[in-house]
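Apart from one protein chain that is not included, each protein chain of the complex appears where it belongs.
And then subunit A:
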Amino acid sequence: MSDLPLIQADRAVPPPAATTSTGGRGRRLRLLSRTDRVVIALMVLVPLLLVVGLVWLPATATVLLSGTDWDGIGPVSEIEWVGARNYADVVNIYPPFVPAVQNNLLWLAALFVVATPIGMFLAVLLDKEIRGSRFYQTALYLPVVLSLALIGFIWQLIYSRDQGLLNAVLGTSVDWYGDPDVNIWAVLFAAGWRHVGYIMLLYLAGLKGVDPSLREAAAVDGASETSTFFRVVFPVMRPINIIVLVVTVIESLRAFDLVWVINKGRNGLELLSALVTSNVVGEASRIGFGSALATIMLAVSLLFITVYLATVMREDKR
């Protein structure tokens, strides 16, 4: 698992005193010795090779393979180009596809419409100067350090049909992880539990960065606390809002661990990520077909990654 980072120029870790002179970078390239130039090239090329080789080339290969009928066994020279057939197959003759897309969208909606506002709300409350704020914060973001795979197990103790707390309390006998009518909601609750803490943390840091004079000015104008937040503070946090949006979208798209530990993403818990994985490491390896699914994920994520990069890099330039 990995969290999506909030990437922006650093402030939480105060760097040593900043300088005013920023000019002159690079104009001394010709002053660099031959050794220095070799060293610089190596410093960039070694990591670049790794990232291009293990991330970008595979990504490109995925896109290319999605147009072929390769079964993963035959020689590469016999690969036939089939155009968009894999995509047509995915949409038309692959029953889990539609539920997977639905579940991914549901995941996004749950995190975005429910968990994110709760996280933001809690951040606003914790941003007030209250005693014990540290304790509350710690409790809320404790789940963030746990892996989603582990979270699946922790919630099993609550959701399990025969030994779970929920059924014991409610007097029901629902298999919360197994029943395809309810399991996606049970899983979303657990995922949301973790997401709230993460969002809270991001907004809390964002709120600390809002110029206090803005709030004072709004208070002087007689604005209520609520309208100050929505009309003044929220718009000022625009970069954070965009980052939170992108983080939530990508997190929903990458959701995998939780459903995989429960039932490998079947029976009500279909997700695109789990379908791709099943098509590759499962019994039937359908390379072209799996690649078409993967390319769909890739396209959606690249769209939002672009938005993300544009946001953080613009912020960075300011």
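Rule of thumb we're sticking to: a residue touches a chain if its C-beta (ideal position, glycine included) is under 8 Å from a C-beta of that chain, and two chains touch if they have at least 3 such contacts; residues count from 1.
In this text, contacts and distances are computed from a predicted model.
Asker: The hidden chain: which UniProt name fits, "Carbohydrate ABC transporter permease", "Polyketide beta-ketoacyl synthase", "Tetratricopeptide repeat protein" or "MoxR-like ATPase"?
Answerer: "Carbohydrate ABC transporter permease"
Asker: In the whole complex, not just what's shown, which of A:V82, A:V101, A:V182 or A:A205 touches the removed chain?
Answerer: The single option touching the absent chain is A:A205.
Asker: Which of these, A:L126, A:I184, A:I242 or A:L269, touches the one chain of the complex that we don't see?
Answerer: Candidates A:L126, A:I184, A:I242 or A:L269; residue touching the omitted chain: A:L126.
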